[in-house]
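Would you mind keeping the following structure in view while I ask a few things?
Shown here: the complex without one of its protein chains, the others still in place.
On to chain A.
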Amino acid sequence: MALRTEELMLNMGPQHPSTHGVLRMVVTLDGENVVDVQPDIGYLHSSVEKMMENRTYLQNIALVDRGMDYLSAMANEEVWVLACERLGKIEVPERARYIRTIMLELQRISSHLIWLGTFGIDLGAFTAFLWAMRERERIMDLFESATGGRLHHVYFRIGGVFEDLPEGWTDRCEEFCDYFLDRLPEYDELLTGNPIFLARTQGVGVLPLDTAIAMGASGPVARASGLAYDVRKAHPYEVYERVEFDIPVRSEGDCYARYLVRLEEMRQSVRIIRQCLERLPAGEIRSKVAVTLRLPKGEVYARTESPRGDLGIYLVSDGADRPYRVKIRAPAFSNLYALTEMMRGWKVADVIAILGSIDIVLSDVDR
């Protein structure tokens, strides 16, 4: 006689150390196998979009910093000022555009480092976390000396950046690039060659290309599934059309491919930073924009490649000094919904590995 079995509903989160924030996953288990996963979000909802309607365009820079993806504040500032500049047809000085590109790429490295460390912790490799933090600290120091903030910078302004780079900053940045490229092979030694890491990531949580596209996945998650799409190449902003870099693409679509794509992206970021530092022109860093800026009536959609993927802002203005409506297209939100497809059929122990591999930030998901 066959043993009668039942499916088990298991709540993971919202207070689970490995959910990277307050995410509740309702996991349906058949024994140890995952039958279904339903992510339950909204625990960190802060209604940023509504709050933005009550703040002026300048004040909103301080809000998108912390209201959205807090691990890549510069990327949020970038998409917001880009939307405002496109709607108001505001010129940005050349030097400011180079500085912004450098900052964005530094932010990408720092965000990927956090991901690398936490992904290591999810899989039981603690050393990688400490080392990633060590490298990230250098970037934080660079940010601190240029912007005054470590996580929340409020550095970009509509029509430029707040202040010029301090003296000697470019040398320190170049120093960091050398240092970082020296350090990167250490992660290969620690993780890429580690048999436990390989066994837990290779072939795990495969996201096929068509599913990735159907679910709206973007960024490293989509590129690890074989989608060679990067907003920096497809719709260049700032100076991305003038620098040379490659988009790392893998076709496997598993956790290991997502890991490799992000590692390679960090190398490409260093390449971009070096080119920008080389060509950094002198001159103005900010064009004259009033504190109480009034944008003309109209609407605009700006999109950027944040460390997590395709980050967009749809901005509607009615001619007042504050936006009429703002809609944020958060990359982590779309990536999170590819989770169910990735997890189905895997063991419960793989749930955390797969969740860790997509790099979500809950404040970006919930907004």
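We adopt the following convention: a residue touches a chain if its C-beta (ideal position, glycine included) is under 8 Å from a C-beta of that chain, and two chains touch if they have at least 3 such contacts; residues count from 1.
Following the convention adopted for this analysis, contacts and distances are computed from a predicted model.
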Chain excluded from display, named as in UniProt, from "Dihydroorotate dehydrogenase", "Putative FMN-dependent luciferase-like monooxygenase", "NADH-quinone oxidoreductase subunit I" or "Peptide/nickel transport system ATP-binding protein": "NADH-quinone oxidoreductase subunit I"
Option from A:Q59, A:T170, A:S287 or A:T340 whose C-beta touches the chain left out: A:Q59
Options A:W115, A:W131, A:F156 or A:Y259, residue touching the unrepresented chain: A:W131
Which residue of A:E32, A:E144, A:D171 or A:D318 touches the chain not shown here: A:E144
Residues from chain A at the interface with the omitted partner, ascending: 55-56, 58-63, 65-66, 127, 131, 134, 137, 141, 144-149, 152, 154, 162-163, 166, 186, 189-190, 193-195, 198-199, 202-204, 291
